[in-house]
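Missing here is one protein chain; the remaining ones are kept as they sit in the complex.
As written, the chains take the letters A, B and C, and residue 1 is the first residue of each chain.
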């Protein structure tokens, strides 16, 4: 996890999931399936991707590339170099390394050759004691190749005395603290593990005679796989062509799934915890309309992530829904060496206001979250320039006041608007007529907790809203991060 | 105009506008503005783009590149090579050349050095007598560098005996038949012309102390320009830093603007003929709901182009609106050397069904048009696979039964589903529970003609629906195209 | 011809031939032969290359690329796009355009579509009345696409009233002044022409059942072609699969072949005018030893071009020959964006002194020519640093005191050392113990003129030494160039 703000100049001021993982076993040309799965998971990491496959004759092969999956892992000439019936892959957003841009050596999966054969692992999440582990491993003679926290796992495996790879993996993961959904492979086994709290998602699917592991169900759809079940928090599955074996390598704990996956990270066509993400977001919008009604003429989403909540808000409030902001489909990931003028354009490169629709109206703008607030201000300006009479922001998540240390790219705390201001101050700062966030209870209700959040035993990880970290972020504390004072 | 089907394997089965044009005069670093304008017009042409600028010291400079505007014309190192206070640009989709892929020499603007100085032109539309003109020009000693029909204009200008460039341009365009919105420049003058029928759009904007010409108003917004007015059909404007002069070089005719610009080509945040495109599309959806009501549980757009009409349909019908199909944002323009598996994926690479939302429902799918019907079938299959009980297609345009010869990329007539089948046959062919198109009258009403279409004097070019071509497509007739028999 | 100094920072201070041409007809996959021929002619132009071919089914195809032939025209994927039994090609060094770097549109062959079919031409030489021709053609409505003087030829052809291409070419070339060896093609005919003075070389070869035209014989060798004969000055040959027809389109004049081809431009394994270039250079070295003997310990060539003359000098003088300067084989054509340190390295990147061989010796350094003298000074410094006792420069050509306007890249006159200084002044400027050039008579003797140069009717073009220009350089005179005053 990196506490650094994202580097790219047209940052859309969102939290960013840092990784997606995918694996397949038991199908011909497994790497092709992995490529498709990663394409469907691209929203979880746009910076780079990697695939490792194994073929009985040609052994392990791997490819790691910067850029979109579709620009690399769709080419026949590359995919021919990744043969075999088993493969895993990874997409990543940014680095947990301490300085500079991602280098290709930081791109997962990581691979290690052990005396009993090779293994590759791909990791979604963040290891909160990675610094301490790395120090210890270096002391004992391990040589790290990347600046990624995830590389610890493969070194811990290399040093395990166990005689097979799944056992070495258990050994390794028991030393690791933090959030992790891991997909790994040996020559014949596909392995999936979730950390004891199950912070990050991981699901199992059936594809023909084979099996798939994926961060989200939407990636099962693209390869025509049937969704079987979620991997349980704390569960390890070892999958061969013969079937799925399940293990419980960790002490049992109550689950704490990341609630922000429902709000923003996961795709609306995925299913999390048995619930449609789209419908959850629509329900958040409905709840927001109930909690914070406003008299207005138009409900307008900030595209695309605010759309389902805006639809819910419009349905609940009876205010007409309209696409008052249009998104340019030809925006890419980033700009290399942009002109000064481009640098100053910011959000206008990506969004344009549908002036005819907005003019003279009282507009409810529905967005999924407010992080630093920079984009929200620009959008408000654009809406007012277009002649809106009033602008009311409705946000489909509670105020984001704490950084995430579990695999999400968040600004440092003093860059988070909600860590610096009250709701009223934020409203004034953004210069809008009103600003309301869904309450934390309201969010819990929308994800199915009829009674709202149980403060004694919350069902989700909501640290970014509550400041209550279910796993102690030891590396960050060592670097000076201050936990919320006990009340 | 090319009667060839588009080459790329993941064709989304749409008609395609072939070009967008943009020009600016009277601002520092005009090419930067042009780049932004072209970025906003990228939907009108994704294959390549070009910019020509003029600087008093450094003369004319140009750059032509394949790919998106944002991947090329945002780089400081390129833009520095395009200095000066006047510039024009062009984005293009595909070639009107007779064979093979576009070559960089086919990318506009075209440039010619005349004895009184240089001129560059960018053309949106299609010259219907280009073959005959080209033959004549070659006979007289002109050497063509491209396979583009638009190159005729610059050669006709080179051979004009007029002593200044605007006059040479009038000479040239009087020889040309077809549809054209032209943006051109000399060392100091920005010139805009629309053909006598005004088939393709062209608008004038004011940007600071300077002026802009653009295919659509959405590109004025991105540079912060104020929309002044549309260039009139048959009008030529000659703009210097001093102001705008207007000429009427052609015989006056009743206007016949392309009605498909309202349906699909233009961006929803543009204004055409004083009407918001978004609101027109919503009105089409409302009309469709009135014309072809259906008992259903969900109105679902085929994203993204079907969305405004679907919102209109939902509002009018009272059936809930939901995003039942999710679009992958990371699809690019095309795939180089794709694997077999990718080749077979087709639309699933781009769209996924929100299974939880669709399951068990009677779904109204709203799309903007049906061209060859290939994508419609695949979408229907995906919806049924996801467990929909019924699928009702509602199309926000009349059946597309005739090719366009005025600057739109259309399949040959025998590839157009509506040219081969009745509406009932199409419904059976697509395998849906019902299929209805908006009527041509209904479409005219949605664009503001309260009385519907006047068959004696239609206000729009609707040849793709009606087969009535307002300009005789002579080149195509020479190649064997059969006009609709008189009735 | 460009009077500009060469742009690249590691200029080796030589005159530069600007082009090589090659063509083949009557063999399968002719473009492959052309690629090999151009590779063998790469010393005549390293900046860019182009090939046009014609196939009965697929028509004309062309490819133009920056960089070495071997990096582009050896790739199967490119060469497949250039099918057919007839092809021509061109390599170029730099541009005769007035400003900026070469653009791809300046790369030959040039192509024109005429009413009787297409033609492509490749030109080695320089048109001395190109400016006047271009002005006239533009006045009459031609549109130039490049900044190259050679483009005039294709426009003149387009405007000819003749009914076949060879006749149009005669028409065109009769209007052209200067030096030209042209290789051209129609769908079925390979055409070769040399200007009336035969300034630049052009030879005919037989390859299997087909024919080849080439700037030099060394390029016939690489494709296994047999050298048949030189094209005569003022001759046009029109070659089909049936045979070679010869024409004399111009008034006969005495031949004036470029004597510098013998000195430096041509490869040592080529045969010019029946003489081995290597042996001519060895003979120059022998002549130099006779004219300018010196007491020394070692004859050392400036590699690689000085080597044959150095061998000749050593053989004639009896002084031992040794490779006292070693050339780095891994130098490329140019450096993109070099560091300051690289920029300052200059010749040391390319040459290193064999210190052990040089130390304590009196060294005769044999070089082919002195242009600006900058490299000569650096080499002298390196030799002295290495401990040489004396340095005596012997130059295998007379002082280069005049620019070439016939297809060779020369510095402007005031940059030519020999135009600014006497031989003694140059010796002092270079800081060497002695400096001697071969006399112009001595050079003529080495190329076989036993009586030396006949001042009344010299057999060669030696304008760069004598200032006597056999064709008036009208464009340059118009730009202010002053001819040598009559004596």
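Just so we're on the same page, a residue touches a chain if its C-beta (ideal position, glycine included) is under 8 Å from a C-beta of that chain, and two chains touch if they have at least 3 such contacts.
Since this is a predicted model, take the numbers as computed values, not measurements.
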Query = If you put the missing chain back into the full complex, which of the shown chains would it touch?
reply = A, C
Inquiry  = Which candidate, C:352, C:374 or C:434, sits in contact with the chain we can't see?
reply    = C:352
Remark   = Contacting the left-out chain: of C:321, C:402 or C:465, that is C:321
Ask   = Touching the missing chain, which residues of chain C?
value = 29, 32-33, 35-36, 39-40, 42-43, 46, 68-71, 74-77, 79, 218, 221-222, 267-269, 271, 275-276, 278-279, 282, 304, 307-308, 311, 315, 320-323, 326, 328-332, 335-342, 345, 348-349, 352-357
Request  = Kindly note down the residues of chain A that lie in touch with the hidden chain.
outcome  = 104-105, 112-115, 135, 138-145, 154-155, 158-159
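Keep in mind that, in the parts below, only the chains that are shown with their structure count from here on.
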Query = Which chains, if any, touch chain B and chain C both?
reply = none
Separation of chain B from chain C, taking each centre as the mean of its C-alpha atoms, in whole Å = 50
Message = For chain A versus chain C, what separation do you get between their C-alpha means, in angstrom?
response = 62
Note = Residues in chain C with touches to at least two other chains are numbered none
